[in-house]
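Just one protein chain is left out here, and the rest sit where they should.
First chain written, first letter: the chains are A, B and C, and each begins at residue 1.
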Amino acid sequence: MAEIGAPLTADVEQRVRDSFARQGLMAHLGARLHRLGHGLAIIQMPYRPELTQQHGYFHAGGSSAIADSAGGYAGFTLFPADSSVLTVEFKLNLLNPGQGDYLEAVGRVVKAGRTLTVCQLEVFGCTADSRSMVAVGQQTLICLRDRPDSAAAVSRPPARPGGG
Amino acid sequence: MAEIGAPLTADVEQRVRDSFARQGLMAHLGARLHRLGHGLAIIQMPYRPELTQQHGYFHAGGSSAIADSAGGYAGFTLFPADSSVLTVEFKLNLLNPGQGDYLEAVGRVVKAGRTLTVCQLEVFGCTADSRSMVAVGQQTLICLRDRPDSAAAVSRPPARPGGG
Amino acid sequence: MAEIGAPLTADVEQRVRDSFARQGLMAHLGARLHRLGHGLAIIQMPYRPELTQQHGYFHAGGSSAIADSAGGYAGFTLFPADSSVLTVEFKLNLLNPGQGDYLEAVGRVVKAGRTLTVCQLEVFGCTADSRSMVAVGQQTLICLRDRPDSAAAVSRPPARPGGG
Partner (left out) sequence: MAEIGAPLTADVEQRVRDSFARQGLMAHLGARLHRLGHGLAIIQMPYRPELTQQHGYFHAGGSSAIADSAGGYAGFTLFPADSSVLTVEFKLNLLNPGQGDYLEAVGRVVKAGRTLTVCQLEVFGCTADSRSMVAVGQQTLICLRDRPDSAAAVSRPPARPGGG
């Protein structure tokens, strides 16, 4: 396959960015899609007190949210146009406290298969002039064929009696 | 050790609830500490569009955030008063789409050690009359002794030139 | 589905036992299939110096070998007759030194899907009158349809110039 990080065609780039834009959680966390390439996705999330754990560092849950999305979209860049991506599982080792001006999650495809794709996940804590590793992980994705990941195709959310 | 889920003393319960209350991310996600017991913590997070992935379901990142906190506080109920808890690593299998009125994450200690503690993680999608499994995982925690997890002890967050 | 551990039909039991019997590694480790049920497999492996790590305990590699097979065959009991099982990934936490007269690995299906199946793995160190937890894990399996797991169907092993 093409080299990891190679430029995407405009329609693949658009399909991935459209999907990312529909993830309510990424907007809520202030995360943005920084860069996309063939089998690669990089997400950045600036520091805010709303993202912390009990000691004032970035919460591991936020790290894992952007790591999961970075891996998912890294895989999605390789999937057929009429397919969707779901995370099967992921594992994350937290190596250092999450600190810095922003976190950067890098998802990179290690093995692309017809059904399953495996990604490497890395999270860095960054400032203007430093970048230290916060977490490293592995993720398995599944490609759902013939299920376009478009707004129109999103199944109606289940009724929520309590108002959700 | 006492049975998993047995009642906590008032001061342990308070120490855990205080720590949870300092997690900016939990408030930002609308997550609340539903129940605590010996080696057990249950967190609930009501559905909001701000918590979704691209298909309108709960994002796996939100599931993993509350699963991580549930496991961390399950372990923390067993730690000495002057210690802190950090997540070493966790792994989560996403079994079913995250849907329902709220998600419920259950953290349960499987093995409590002097330094390391291992927890089982479960996440359920719940409505008034149903409860289906969304994710299952495993987590390793480390107990940092002589580092009280109190507000006063929180190290000043690093200056953030960009304003964070 | 039927309850985990419920009796298997004779042909399913035979199909699983035949497959286990073709695993050269299980015989080489002295492991035997102790019990099978619906979504359940239990493998036992008696202590031998050939199974140890550097301190004389059971090596984690042996624990993971029988845990992997136990999970794989637990899933295989639920698969169609003309399918094969492969491990996608697994994760194991080593809780206590592996010691005892024999290790017992228990694989149990947590979620059975059309393509993917998730199992819980447990390994115990046992003597005549004790049983302590050695490891706990999680595993993802894939069901390969229309690829019968029979001796005849085994693809000829690749030629090994060096004599293997």
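The working rule: a residue touches a chain if its C-beta (ideal position, glycine included) is under 8 Å from a C-beta of that chain, and two chains touch if they have at least 3 such contacts.
As the structure is a prediction and not an experimental result, all values here were calculated from the model.
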{"item": "Selected from A:Q23, A:Q44 or A:Q138 as touching the chain missing from the view", "value": "A:Q138"}
{"item": "Touch with the omitted chain, as defined above, among C:Q53, C:S83 or C:T115", "value": "C:Q53"}
{"item": "Listed residues C:V88, C:A112 or C:C143, member touching the removed chain", "value": "C:V88"}
{"item": "For chain B, the residues touching the chain missing from this view", "value": "88-89, 91, 115-116, 118, 138, 140, 142"}
{"item": "For chain A, residues in touch with the removed chain", "value": "91, 93, 95-96, 110-111, 118, 120, 133, 136-138, 140"}
{"item": "On chain C, residues whose C-beta touches the chain left out of the figure", "value": "19-20, 22-29, 46-57, 59-62, 64-66, 68-69, 84, 86-94, 99-101, 127-128, 149, 154-155, 157-158, 160-162, 164"}
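Everything below uses one rule, namely that only the chains that are shown with their structure count from here on.
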{"item": "Turning angle required so that chain A lies on chain C, C-alpha fit (0 to 180°, nearest 5)", "value": "180"}
{"item": "Gap in Å, rounded to a whole number, between the CA centres of chain B and chain A", "value": "21"}
{"item": "Chain A, residues touching no fewer than two other chains", "value": "88-89, 91"}
